[in-house]
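Every protein chain except one is present and positioned as in the full complex.
In this document, chain identifiers A and B correspond to the written order of the chains, with residue numbering beginning at 1 in each.
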Amino acid sequence: MEVTKETLLGFYETMVTIRTFEEKAMELFAAGYIPGFVHLYIGEEAVATGVCANLTERDFITSTHRGHGHLIAKGGKIDLMMAELMGKVTGYCKGKGGSMHIADVDLGILGANGIVGAGQPIAAGAAFACKYKKQDNVCVCFFGDGASNRGTFHEALNLASIFKLPVIYVCENNLYGISNCQRDHMNVSDISDRAASYGIPGVSVDGNDVMAVYEAAAEAVKRARKGEGPSMIECKTWRHRGHFEGDPGIYKNAKEQEAWIKKDPIIKLEKKLVEYEYAAEDELNAIKDAAKERIEAAVEFAKNSPDPEPEDVLRDVYAD
Amino acid sequence: MKTMTYVEALRDGMRFEMNKDPNVYLAGEDVGIFGGCFGQTAGLYQEFGPERVIDTPITETAIIGHAVGAAASGLRPIVEIMFIDFTGVCMDEILNQATKMRYMFGGKAKVPMVIRTPCGAGVGAAAQHSQSLEAFFTHIPGIKVVMPSVAADARGLMIAAIRDDNPVMYIEHKGLLGVEGEVPEGDVVVPLGKADIKKEGSDVTIVAWSAMVGKAMNAAASLEKEGISAEVLDPRTLKPLDIDSILSSVAKTGKLVIVHEANKTGGFGGEIAALVADQGFDYLNAPIKRVTAPDSPVPFSPVLEKAYVPGEEKIIAAVKELFA
Partner (left out) sequence: MATVGIIANPASGKDIRRLVSYGTVFDNQEKVNIVRRIILGLSAVGVARILYMPDYYGIVPQALDGLKQEDKVSLEVERADIELTADQQDSLNAAIFMRESGVGCIVTLGGDGTNRMVAKGCGNIPLLPVSTGTNNVFPGMIEGTVAGMAAGVVALGIADGPPAVMPSKKLVIYKNGQPVDIALIDAVTLRDRFVGARAIWETERLLQAVVTRGEPHNIGIASVVGNIEPVIPESDEGMALEFGGEGRSVLSPIAPGLIVKVGVKGHKKIMIGDEVRIIRKPCIIALDGEREVEVKEDEEACIKLTFDGPRVVDVRGVLHERVKKWAGERSEG
């Protein structure tokens, strides 16, 4: 697959933006600026980036509780995201959703979701709408290894398969469902194996290699746009942080953690970019600095934004 | 006006909107060639084709879940859950997805979908196919709940429910499906949240919905003969509830009896009683009474089932207690 220098640098910029956003969120959470729960995407950036690079604004995604990366990769605005994390009225959801519920329907982002596995049938529905309207747009459903044990997985994949829906199920297998290691929560090692029982193709790729993800997603998206139906891509990856901020991750083996940190997707891509002379180190640093600047600006925007008014509680429960 | 059964009327409501809006489609178990478990969708498959009248597998979670995604992406699904009892299977999709999306997203999403589902005992279907679970849904902010009692409302509320930009629980009573009534034709909507005074009266207000409306009417006719003038009010929509109409009626009669087929504890009758006690305490000259099913599952034996479902005699007895 032909990949230009610009495409690769674009991947890098997206991944660095996600990483920087998450590191900032980590810091702000620790400092008490962010209420509730925060689930960070650090370590999994290649998945959202490689997948969403194949999508347009007309395509849909459903995201998860670990959703910041998906939103950024799909074009979400970081200032509105940051404001939402802080519960501000200027946030994506006017402070009604928080980290776990950010959405931008205009960009096809049908929301992060606090219920594990809930996005799977919703994604089938969005894909159903694409097909119903005879358009060639598609929906990507991001979900984790744990979510593939939910009944929603079964029902959604079955429905998507029999209706031949333009949906791509992207499993981010980070090997742990909260504290529960994959070998203890399922008797398959490759979640892509499960696709076969629904009569859809399933593949496994290195989720820390943005090119591998990009290529596989390109084929799956192409297939969906042509009306050939759903597919599943399992991306093997690793979350560097705990399940949520504040989780020390005592259930993870230190050696395992160390080995996976070495496979950091950003470092992997950086090495390639330098090796191919697509960018010198100082150019990469400039991309990083620019991301930092944008995120600092988002933080400023969020911090300076007003809180919602107490009477907003009852607003937007129903559409008029 | 045209004479139609309740089931024909609700089907005609769907047909009317499907003809009008290409984004409206119908999906559920056996709604296609089979025409629905109780014939609710008969003929629609032939009329609109498999692209708009869609048979799904037995997959309640995906039925509701896909509808949420389709609605949020611009369609207006009508989805059928074959029995309201089965909503337990897909409760997350109702409780945490359909009804929360708009609010969680700060008002930036619309989820216009109708969940059509039959309720009610009286057909010997026992505990998992006979319940009246409306109170579950009224407890969830973000959804509307309608329960038509007559054919005209079945059609008019259906049209209103489909046009509404929110998830609507459209609960049809199995025992009413074959009951005929006069139904206006054309673009006639019964607005959500508007009660209907089925019979005017001056001595007691009987609030009843769904299949209980007919029983309340019969009870009122009997009471009339004994000199008690009962006003029968059908809220038609439980959420939003037309509490003003209930309060005005109670202001006139001073007495309130609430009748529902659902179990007593946690039933929606308790909510109405609380609202009236709060906002209409001064109108009352007697305690508020509830006539409901007992707090048991729906039994199978016809003898037990008859004992379970509130009947006219229970309504009459409850009213009379207020005049003792």
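Methods note: contacts are C-beta pairs under 8 Å (C-beta built on N, C-alpha and C of every residue); 3 or more make two chains touch, one makes a residue touch a chain.
Computed from a predicted structure; not experimentally measured.
Engineer: Quick one: jot down which shown chains the absent chain touches.
Structural biologist: Within the full complex, the chain left out of view touches A.
Engineer: So one chain is hidden, and I want to know which residue out of A:212, A:266, A:279 or A:295 touches that hidden chain in the complete assembly.
Structural biologist: Residue touching the chain left out of view: A:212.
Engineer: Hey, which chain A residues sit against the chain that's not shown?
Structural biologist: Given the touch definition above, chain A has residues 1, 3, 175, 182-183, 187-190, 192-193, 196, 201-206, 209, 211-212, 214-216, 219-220, 223, 231, 233-234, 236, 255-256, 259, 272, 275-276 touching the missing chain.
Definition applied: only the chains that are shown with their structure count from here on.
Engineer: In their complex, what parts of chain B are in touch with chain A?
Structural biologist: 25, 51, 54, 56-57, 59, 61-62, 64-75, 77, 92-93, 96-97, 101-110, 112, 141-142, 144, 164-166
Engineer: For chain A, which residues count as touching chain B in their complex?
Structural biologist: Residues 60, 62, 91-97, 101, 103-106, 110-111, 113-115, 118, 120-130, 132-133, 139, 151-152, 155-156, 158-159, 162-163, 315-320.
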